[in-house]
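First the structure, which I've put down as structure tokens, then a few questions once you've had a look.
Shown here: the complex without one of its protein chains, the others still in place.
Moving on to subunit A:
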Amino acid sequence: MADQTHRDPREELVEHLGALRAFAMSLTRNSAAADDLVQDTIEKAWKNMDKFQPGTNLRAWLFTIQRNAFYSIRRKAKREVADVDGAMAASLSERPAHDGRLAMNDFRKAFEQLPDEQREALMLVGASGFAYEEAAEMCGVAVGTIKSRANRGRRRLAELMGLDPNEDPVIGDTTNDSVMSASQSRQG
């Protein structure tokens, strides 16, 4: 069965729960729906674990399952409209309000407004660090399509954040410092 040099992917699943949940949040924009989606993903992944090739990217494989599950659920429930604004507003207002967080919340809100395809592309290549090729494979589209979705998303985000690409990029000086140090201290 599994190659001995690789751990059982079932054991590794737990390490990807946070990433799956973050990706689910970006897809659903609703924490209850995100949790359901993650649960669905875990169950599907477990059932199909024999199809996972040890040594390949487990996270990419899980993300692919998750996005397929998301789009299939959404096709089924097309008429149901999630309480996006309400849910997001609630979760955002719980966050502590130092400067860095506030600016990040603006950024999150802007991100929520992007079309699904752009949000997904940015989540995969911008946030999660997948290569364009990997993201393209996960989404079942051409590499150029992912690139253009990501770039359109970035431009839109820049617009929404009031960043003119022709000006110096500033998302707030204090923001950058505080958020930067926060993220660095977490990386350990």
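Heads up, the rule we're going with is that a contact is a pair of C-beta atoms (placed from the backbone, for glycine too) under 8 Å apart; a residue touches a chain by one contact, two chains touch by 3 or more; residues count from 1.
Going forward, contacts and distances are computed from a predicted model.
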Problem set entry | Among "ABC 3 transport family protein", "Anti-sigma factor NepR domain-containing protein", "Beta-ketoacyl synthase" or "PadR family transcriptional regulator", UniProt-listed name of the chain not shown | "Anti-sigma factor NepR domain-containing protein"
Seminar exercise, completed: Missing-chain contact, candidates A:Ala22, A:Ala60 or A:Ile73, resolves to A:Ala22
Seminar exercise, completed: Full-complex touch with the removed chain, picking from A:Leu13, A:Ala60, A:Ile73 or A:Ala131, is A:Leu13
For this session: Using the definition of touch stated at the top, determine which of A:Ala33, A:Leu62 or A:Leu122 touches the missing chain.
Result: A:Leu122
Exercise. Can you name the residues of subunit A that touch the chain not displayed here?
Worked result: 10, 13-14, 17-19, 21-22, 25, 35, 38-39, 42-43, 46-48, 50, 104, 107-108, 111, 122-123, 126-129, 151, 154, 157-158, 161, 163, 165-169, 171, 179-180, 182-183, 186-187
